[in-house]
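Only one protein chain is missing; all other protein chains are in place.
Chain nomenclature is as follows: A and B, assigned in order of appearance, with residue numbering initiated at 1 for each chain independently.
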Amino acid sequence: MTVLPFLTAGWIFLAGVYGMVTSRDIVHAVGCLAVAQSSTYVLLLTVGYRRGGIAPYFTDTPLRTRTVDPVVQALALTDVVVGATVTALLLALAIQIRKRHGTVDPDALTGLRG
Amino acid sequence: MSRSARIRLFWAAAVVFAVVYTLACTGLPHFGTTVHPYGSRAVAASLRQRTANVVSSINFDQRALDTLGEESILFASVLGTTALLRHARDERVGRPRAGRVLPSTRLLGLVMVPLTLLTGVYIVAHGQLSPGGGFQGGVILATGLHMVYVAADYLVLKRIRPLGVLDVADACGAGAFVALGFAGLIAGAAFLQNVLPLGTFGEISSGGLVPLLNAAVGIEVGSGIIVLLASFLDQAVEVRSETDSGSGERT
Partner (left out) sequence: MVRTADLLPLAVAVPLLGAVVLVITGRRLPRPAIDALVTVWAALEVAGLVLLWLRTGDGHSVSWLGGWTPVHGESVGIVLVGDRIGIGLALLTSALVLAVVVYSWRYFDEPPVAHAGTFPALLLLFEAGMVGFALTGDLFDTFVFFELMGAVAYALTGYRIEDPRPVQGALVFGVVNSLGAYCSLLGIGLVYARTGELGFAQIGVQLTRHRPDALLSVAFVLIVTGLLVKAAVVPLHFWLPDAHSVAPTPVCMLLSGVMVEFGVYGVARVYWVVFSGPHGIAEPHLRATFVTAGVLTALVGAVMCWQQRHLKRLLAFSTIGHVGLFLAGVALLTPAGTAGVALYVAAHAGVKAALFATTGVLLDRFGSVDEHGLYRRGRELPFVGALFTVGGLALAGLPPFGTGLGKAVVEHSGQERLPWLPAVFVFVSALTGGAVLRAGVRIFAGAGPRPRERYAGPETTGGGEEPEIRDPRRRIPVPMLAVPAVLLAPALAVGLLPGPGVALAHAARQFTDRTAYTAAAFGHHVGPSAPVPDVGWNTEGVLLGLVSTVMAVLFAAVAVWGPVLRSPLVGPVTAVCEGVGRRVIVPLRRLHSGHLGDYVAWLAVGVAVLLVAMTV
């Protein structure tokens, strides 16, 4: 089953989206967005795996050792930072929503319709 | 849309996604394949640049523009979050009360805070050699400082946290990254080009521009996250709405 690791990413993504669709709390929805995002980490690292490869550091390993793909790790690092900072921004908005609307339930936020 | 309609809509879409995505995954190379053209080139380039940590070489040398964009996102988010969590016109600031902490907690904090800060500096400084770098070390620096909040209380944290300076440090870190990018241009090479002496492989001075960019990012991340957390803590501990007359919470 060499496809399974790739499918895991799809499963995590759908789980995150399901959480956002059914969410009754926007803080929870932002958390679910982070879950959906973590699927991208899983996919990237899965793609970069090389059988028998070690972590891409040559501090005390011979220079010809086989490593896993370092590019996806760099991409995942960028992705993590982007995700964390955007989450902070969205949580700041959630705080203001709680203050201005008195609720964090998406069902009760009815200011913008039609 | 009613809740049940929404969930049904999602399931319909999810089934389609699952089927087609699975179909697509069967076309992927095998898990653990040895063919990674970009990856192999990146490792070779990193060794040529005498950077032992290949991920750092990619982040700060080969694909430094991605990192410039990424730390700009961080900079923008910190700026945006402080703007969004500013004190609104109809809010007032309460005074947090001092909290009580067990002496053993206080002692542990006293030991751990300097240790954690030191670890953070180490991780930033060795980004070109071992796992870690500006982002990871910066986060450790910022969280290390917040141990004071756990081990003592908010008032102590506030006293040792020069927000005005950190705000400027955050911007300076972001600016330093761009400025170091200009170094390449000034030397007659390309923007963000690693024009500094590359040093000896495996030494702390190796990697040329990489350790400097790591330091810039470390400063930015460390101070940026402290400023970020400060806005959230401020909301949680200090800000009261006009109607809420609670006079300060225990911290």
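To be clear about the criterion, a residue touches a chain if its C-beta (ideal position, glycine included) is under 8 Å from a C-beta of that chain, and two chains touch if they have at least 3 such contacts.
Keep in mind the model is a prediction, meaning the values are calculated, not measured.
Undergrad: Have a look at B:Thr51, B:Gln128, B:Asn194 or B:Asn214 and name the one touching the chain we're not showing.
TA: In the full complex, the listed residue that touches the missing chain is B:Asn194.
Undergrad: Which chain A residues would touch the chain omitted from the figure, given the whole complex?
TA: The list for chain A reads 6, 9, 13, 17, 20-23, 26, 29-30, 33, 36-37, 39-40, 43-44, 47, 71-72, 75, 78-79, 82, 85-86, 89-90, 93-94, 96-97, 100-101, 106-107, 109-114.
Undergrad: Can you name the residues of chain B that touch the chain not displayed here?
TA: Answer for chain B: residues 1, 3, 6-7, 9-10, 12-14, 16-17, 20-21, 23-29, 35-39, 41-42, 45, 58, 61-66, 68-70, 72-73, 75-77, 79-84, 86-90, 164, 167-168, 170-172, 174-175, 178-179, 181-182, 184-185, 189-194 touch the chain left out.
One rule holds for everything that comes next: only the chains that are shown with their structure count from here on.
Undergrad: Distance-wise, how many Å sit between the C-alpha centres of chain A and chain B, to the nearest whole number?
TA: 15
Undergrad: Over in the complex, which chain B residues touch chain A? Could you list them?
TA: Those residues of chain B that touch chain A are 3, 6-7, 10, 14, 17-18, 21-22, 25-26, 28, 30-34, 36, 38-39, 42-43, 46-47, 52-55, 58-59, 63, 66-67, 70-71, 73-74, 76-78, 80-81, 84-85, 88, 129-131, 135, 202, 228, 231-232, 235, 241.
Undergrad: Where on chain A is chain B touching in the complex?
TA: 2-7, 10, 14, 17-18, 21-22, 46-51, 55-59, 63, 66-75, 77-78, 81-82, 85-86, 88-89, 91-93, 95-96, 99, 107
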